[in-house]
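A single protein chain has been removed from this complex, and every other one stays in its place.
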Amino acid sequence: MFQLFKFKGGVKPETNKAVSVTAPIAIAPLPAQLIVPLHQSIGGMPRPLVKAGERVLKGQRIGDPDKWISAAVHAPTSGTVVSVEERIASHPSGLPTLSVVLEPDGRDEWMERAPLDYASLEPERVRERLRDFGVVGLGGAVFPSHAKLVAAKAVPMEELVINGAECEPFMTCDDMLMRERAEEIVRGVGIFRDLLAPKRVLIGIEDNKPEALAAMRAAVQIVGENFEVVAVPTRYPAGGAKQLIRVLTGKEVPASTRSPEMGVQCFNVATAYTAWRAIAHGEPVLSRIVTLTGNVEQPRNWEVLLGTPLRDLIALGQPKADTTGYVMGGPMMGFEMPSLEAPIVKATNCIIAASPTLFPPPAPEMPCIRCGACAQACPHELQPFELYWFARARNFGKTQEYNIFDCIECGCCSYVCPSHIPLVQYFRFAKSEIWAREREKNQADAAKARFEFRNEREEREKAEKAERLAKAAAAKAAAAKPASEGVSAQSVAVTDNTAATLDPEAIKKATIAAAMERAKRQRESVQPKNTEGLTAAQSEEIAEIEARRTPLQKPTDQGEENSAPAIEK
Amino acid sequence: MLTAILIMALGAVILGAALGYASIKFKVEGNPLVEKIEAILPQTQCGQCGFPGCKPYAEAIAGGEEINRCPPGGQEGVRKLADLLGREVKPLDAEEKPKQLAIIDEQTCIGCTLCIQACPVDAIVGAAKQMHTVVSSLCTGCELCVKPCPVECIRMEVIEESIDNWKWKYPVIELKRVA
Partner (left out) sequence: MTHYLFIVIGAVLVNNVVLVRILGLCPFMGVSKKLETAFGMGAATTFVLTVATGATYVIDHFLLMPFGLEYLRTISFIVTIAAIVQLTEMVIQKSSPVLHQVLGIYLPLITTNCAVLGVPLLNVANKYNFLESLLFGAGSAVGFSLVLVLFAGIRERIEGADVPVHFRGVAIAMITAGLMSLAFMGFAGLDKYR
């Protein structure tokens, strides 16, 4: 019998999963337009590789990963790039992000796919492949997987945990994936195992998914691996990485420590699936399984191309008349989609149609009575009521003392709060304020360093200039000496005398005259040089350049009119 | 009577000597407080406080100057200074502006380098008779380059909210409905 451990806290909300597992995964039809945001993972913003009007093939790379923590983005189908522009992102802010707008040609023409025999390759090449094929954590955090496939140097990798818990209510995309494509998941896990070389591989699945458990066990048998498929008790948030690691291995990952330092690493089942497709079939991540459920006539799981606008997806489920909005992610951690135009992205695991009966409007917030229910529910053993107290008073230093950054925003505290306080909202607010302050602080430090460097440079330049002048003066004096040596000492005395006797007015006049003389000479020197004896071709070229320069220096109205439509395009 | 005076005088001499020795022993070099104040100031080096840069202003604050002279720091900055120094929070001595960014109209720029000389953080690049441009990630929005420009081609633009600097808002509290 496999020994399971317990994590503290957690809640047991109504799962609402049964409705969306009756039908198998269906392939969503090709939409009229795809909006593929370039930034679909944690880390660097990928650089666009295509321009408007360009034809792309299915699987062609359209966004190049920026730095190591980043993942490539690909064209989900063949077609023409309409534009590369800012479009509404699938983000709670509803702000735009740089996206590639693609018009499919309906032929779904693949680029050349090259399967990789990863066993013969260096691990580094395999990681690069995963990065270039856009493999990221599909549990919802979208952290680039290749960056997680590195064992800690000092600690041997003991357990590889594969997360099939799927604890969020309503969500069944991993469940269905495990039921239907278990073998490929297991093979993907095999890749991770080969890269990390752990002693054990544990696949954790919540015990409310017996079909998925059976399918995965069968697949492990077929593939002939020694992975352990373990049923874990159904309790939210058992699917949190730290919680699942705790349940399966008994290891507690401390605050601000990454799990490889404890000899564990955790991946989602869907990530393993896409990794296998990327390595063995040469297919980048172009689609994902999305659960469409809630207030719809036909809840089920769809395999949806990334970039499909929300409007096209929900039409497949036929939302009921009283649908008020759409939640991306689960009811515990999800957020309302800002617009029907927002696209499905790698992080979109579930879309729930909301209605007043399904999600009644939140009850009015009442004062905190410090009952401690939130502290009992918190899976990270934080004290949400203390965090709330300080976040509400905008005392962010104190929230950090109470470890606000260990909060995973799972929503257990808000769920149990008898005063209906939206605790997680306060924590998100406090966290983003702290990040903003950090950013400002870094900017201020950089500005200070640059300012100080500039001052130092100016001082140095001043000193250098003074030195140069002193040298020049010394040289001048040295040159003047032999000339004046012939002149008698008497005349020197006379000039001294005249200088003393001359009135200040005359001296001023002389200085002005000298300055004018100098200015005149300078003016002459800036006259165009080498203008004599040019060939006809050369002078023609000069005239042409001058002609080009004039409108730039003084833009005419016409020029501006011409440039405006160009920007709109 | 005489003993009383003598004893008091003796006490005064001993205490005076002890204090004099201590003042030499515990002499404070410079003012370490200035560094702590400077860390709070936003380092725009804009001079809107009336001092040439953030450090001089920090020194002035340590010397008793008002803490509400820094518009880029905003009310938040005043609050932090008040917190550090144990002074009263005062309203900002100017209107608070959102964070801005200088932008050079490249069509109009004549390449005079005056703005380059004015920029306190070297955020403008360009050379004589060449077009200049602002490196936006380095610009502190101090507006010092706006005035020197002879052709008025520099304008200040408010930094728009984007996904990268978007913040979760303070939760709106719904008051209890009375039926």
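All chains are identified by letter, namely A and B, in their written order; residue positions are counted from 1 within each chain.
One rule holds for everything that comes next: a residue touches a chain if its C-beta (ideal position, glycine included) is under 8 Å from a C-beta of that chain, and two chains touch if they have at least 3 such contacts.
Quantities reported herein were computed from a predicted structural model and do not represent experimental measurements.
Participant: Looking beyond the chains shown, say which of A:221, A:318 or A:395 touches the absent one.
Facilitator: Considering all chains, including the one not shown, the answer is A:395.
Participant: Can you list, in ascending order, the chain B residues touching the missing chain?
Facilitator: Counting over the whole complex, chain B touches the hidden chain at residues 3-4, 7-8, 11-12, 15, 18-19, 22-23, 26-28, 31-33, 36, 62, 83-86.
Participant: Which parts of chain A are in contact with the chain that was left out?
Facilitator: For chain A, the residues touching the absent chain are 367, 389-390, 392-393, 395.
Please note the rule applied: only the chains that are shown with their structure count from here on.
Participant: Between chain A and chain B, tell me the centre distance in angstrom, where each centre is the average of that chain's C-alpha atoms.
Facilitator: Measuring from centre to centre gives 31 Å for this pair.
Participant: Would you pull the chain A residues touching chain B in the complex into a rising list?
Facilitator: Touching chain B: residues 39, 89, 91-93, 95-97, 362, 364-366, 422, 425-426, 428-429, 431-433, 435-436, 439-440, 443-448, 450-451, 453-454, 552-553, 555 of chain A.
Participant: Residue numbers of chain B touching chain A in their complex, please.
Facilitator: 38, 41-45, 53-54, 107-108, 110, 120-123, 138, 140, 161-163, 165-171, 173-177
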